[in-house]
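All protein chains of the complex are present and in place, except for one that has been dropped.
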Amino acid sequence: MSILLTNDTRAIIQGITGRIGSIQAMWMKKYGTNIVAGVTPGNGGTEVERIPVYDDVFETVEKHQANASVIFVPAPFAKDAVLEAIDAGIKLIVCVPEHIPVNDTLIMRSKAQEKGVILIGPNTPGIISPGIGKLGIMPANMFNKGRIGLLSRSGTLSYEVAGYINAAGYGQSTMIGIGGDPIRGADISVYLQQFDEDPDTDIVVLVGEIGGSVEEDAANYAKNMKKPVIAFIAGKNAPEGKKMGHAGAIIDGKQGTVESKVKALKEAGVIVADRIAEIPELINKLYENQNISEIASAKE
Amino acid sequence: MSILLTNDTRAIIQGITGRIGSIQAMWMKKYGTNIVAGVTPGNGGTEVERIPVYDDVFETVEKHQANASVIFVPAPFAKDAVLEAIDAGIKLIVCVPEHIPVNDTLIMRSKAQEKGVILIGPNTPGIISPGIGKLGIMPANMFNKGRIGLLSRSGTLSYEVAGYINAAGYGQSTMIGIGGDPIRGADISVYLQQFDEDPDTDIVVLVGEIGGSVEEDAANYAKNMKKPVIAFIAGKNAPEGKKMGHAGAIIDGKQGTVESKVKALKEAGVIVADRIAEIPELINKLYENQNISEIASAKE
Amino acid sequence: MKLLEHQGKQFLSSWDIPVPRGIVVKTKEKAKEAFHEFNGKAVLKIQVPVGGRGKAGGVKLVNSINDIDEFFAKWQGRDFKSFPVETFLIEEILNIKSEMYISIALNPKAGGLIFIFSREGGVDIEEVAEKTPEKVLKLNLKPTEEYKEYYFRKELRKFGLKGKILTKLSRLAEKLYLNFKKNDLMLVEINPLVIVEKGEIFAADSKIEVDDSGIFRHKQFQEFRELEYITELEKEAQDIGVTYVKLDGDIGIIASGAGLAMETIDLVNAAGYKSANFLETGGGITKELIHRSVHLVTKDKNVRAVIVSLYGGVNPLVEAAKGLVSGKQSLDRDVLIIAKALGNQQEECWKILEEAGIPILKNHRSEDIVEVLKQRLEVAS
Partner (left out) sequence: MKLLEHQGKQFLSSWDIPVPRGIVVKTKEKAKEAFHEFNGKAVLKIQVPVGGRGKAGGVKLVNSINDIDEFFAKWQGRDFKSFPVETFLIEEILNIKSEMYISIALNPKAGGLIFIFSREGGVDIEEVAEKTPEKVLKLNLKPTEEYKEYYFRKELRKFGLKGKILTKLSRLAEKLYLNFKKNDLMLVEINPLVIVEKGEIFAADSKIEVDDSGIFRHKQFQEFRELEYITELEKEAQDIGVTYVKLDGDIGIIASGAGLAMETIDLVNAAGYKSANFLETGGGITKELIHRSVHLVTKDKNVRAVIVSLYGGVNPLVEAAKGLVSGKQSLDRDVLIIAKALGNQQEECWKILEEAGIPILKNHRSEDIVEVLKQRLEVAS
């Protein structure tokens, strides 16, 4: 199995008739993703890649029992598309567009949490469960089926890390791009919990970067996880993230640097890779040294 | 006893330092109303009529366990004053100002209902429980203590009716001006229920007028009341209320005329007075013909 | 405040809602001039703030200068439902495929707004709603929720709409809804909403009612307020800060509340007289306000007597009494004025009136003031 995107997923594509939406529909379908419908208001009754197109999300839930959606509508309209999906009862939403105003994301996030919806992104490559399907824009040939859960703030860096994992003979149960914007729909802990409970995931690899507090939050959750977590933080030589006025310093204190993240992760028992190239070796060690389920139970 | 405004009421005056607020504070206090504090933001620490003034409602709840408020702030600011009172935990709010935008009233009404607050008005003379106190602008000398519950859409007409009731040797347990605007805080059924359950009210007198559907709503509730209700509808010769476009007709159908109201009330077993002057006689009859509690139990 | 059709369309247009091309004219000559811009046919409509003009011939297809002459002969200088016909709208003819109905209105019953839509619009919409309610979409909208375009789209879809026309309507619905809230409206109604052959939609008529209490926060309506389609006396009343309604009898009525005013009218009429008007003072009475109110209700030369009925809560009765005395004394003709006043400061008030020789009733019985009226009028005649 995999997390979130599973064999039970019945996905729709919002914005399917757009330039990017229609191309990505083709790629997702080609990969075998269970895309049951598309939605573009005003284009109801047409087809894209032999996928039926509807005027609203509610109709796809009524007629196709859709339960997941990937958003390809332009940033200015993304908020309303996500709210429509939430109201229609969709439970997994992948919000791909970048440049969504942060105030819009705040609303999407709040409404999603209120209704128990998992909102991936925005500004995300999406989610892929190799062998099952993908909802998003990641190139499918970057990922192999396997038992490593992969979480990444950066899309392209997740491809890079997956490449190393694949080259070492492993693969991914699911890869999720959590989104590159300062505000995200779902908290990192949601994904960590899913992986921790997934019988087909052995190890979680987290690809972080400087700025924000996602890695610190992940460390906090990882303390109580059964499964081992390997983390890598990009940006040692990146220019320091600009804090926002005095307010930034007052809110964040000393969080956000590579050092603070590495410290928090190590203190939580997370294995921190200094370079991406070390990750396969760290995985090897975890598998060699002992049975993974033993690792898990030892931590319990 | 009385309804809503009782011996347990600990009232504040919002807008106490204004021209009308300060005069009315004097009248209310003179009448013996338990006014525990006043609120005018920016005037905290001062006094009006020896009533301590605070900067916000929350403080009066903390320090004086205030549970009721009468609003005398100008119409443009009334909504926020009411919302503040609701958020602070006030459970009875009397909103006196007229000319409050209807969209503001819609919000006040919704929030009050959400939090179980009884909002009287807006555009109301207020509430008086003779012998206990008054929250509002009605002249106290118009009302006598007694066992008639009085509800009125029109302030001045309620004084008129009270005059007739007093002249006949009766009085009021409580009089409430439900408010003259198209949208009201509390529904008429709330007041009818309170009177029906009040051991010190024998009969309810309802003073209605043409337009809207308050009287129809009252009729609907009165069907299941234990106590007798007498109603009078003003406006037989008033020019027909203008319906709003076709929409008005589509929403209301044939409601809103004196005839439709009288018909609905009579069908619900309400005694309808043709003239105000008839009301004392109708009350007499109810008291003469049988013991009121028998009337009540007979309807049960 | 009700906007005239062409004023309403000005707003619809500013909200990017298509309206037919049209020209507003005041005279026959200007109408003829404008007619040249419409390729030999146009629609001519009287502009009045009240419904029913279509059935009365106030909306007409004109094909010639002759038609325009006829229309103006019928309407210019006339009244429609007591509104003088002063302004006309001449508009292009739409290539009508179908007529729908759409509106957002205040719904007092539900304590919220209501969205109403029907695929069958036009003058008989009430009948459609009554006889085939299943054809009319009525959606209650809660005040604390924020409705999005997709909400209207979802609901409209259930009425068999699809594709382009569906989204055109749902976007229109959202616009009406947002502008209703933003502008403190009581009603925005488009009937008929015309779908033309090419599938575009047009607001062929417009009814917009603005909440008078909300106008203070909308500069755009303050200008319209100046132009509001009301009589001179109503304008004067607005200026004083009171409500004035003309009726057609000879007894003027001033009351400190609408209910009391209505009750007084009912009693005056029941006694065999007829009310000439009523003026409701509202809350903040001043000497000046009552003084001017006395002049206002007596401007109608039919008025031979005035009943003034006041309760003093917020109203300072002493001020009212002074205004009544100065008002009566400054009238240029003799009108019987009788008063009834109770409440705070009632004794001082009575004293002033008695000293000025104005009959004053000191109890709550409006029946008695009508009795006084009767006696005084009989004595006078």
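When the chains are written out, they are named A, B and C in that same order, and each has its own residue count from 1.
One rule holds in what follows: a residue touches a chain if its C-beta (ideal position, glycine included) is under 8 Å from a C-beta of that chain, and two chains touch if they have at least 3 such contacts.
Small disclaimer: the values here were computed from a predicted structure and weren't measured.
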item: Displayed partners of the chain not shown (whole complex); value: A, B
item: Sole contact to the chain not displayed, among A:3, A:48, A:137 or A:205; value: A:137
item: Candidate in contact with the missing chain, chosen from A:32, A:45 or A:248; value: A:248
item: Chain B residues that touch the omitted chain in the full complex; value: 41-45, 55-59, 80, 83-84, 87-88
item: Chain A residues touching the omitted chain (full complex); value: 20, 24, 27, 75-76, 98-104, 106-107, 109-111, 113-114, 125, 136-139, 141-142, 152-160, 162-164, 167, 180, 182-183, 207, 209-210, 212-213, 217, 234-239, 242, 244-253, 275-277
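Here, only the chains that are shown with their structure count from here on.
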item: Gap in Å, rounded to a whole number, between the CA centres of chain C and chain B; value: 28
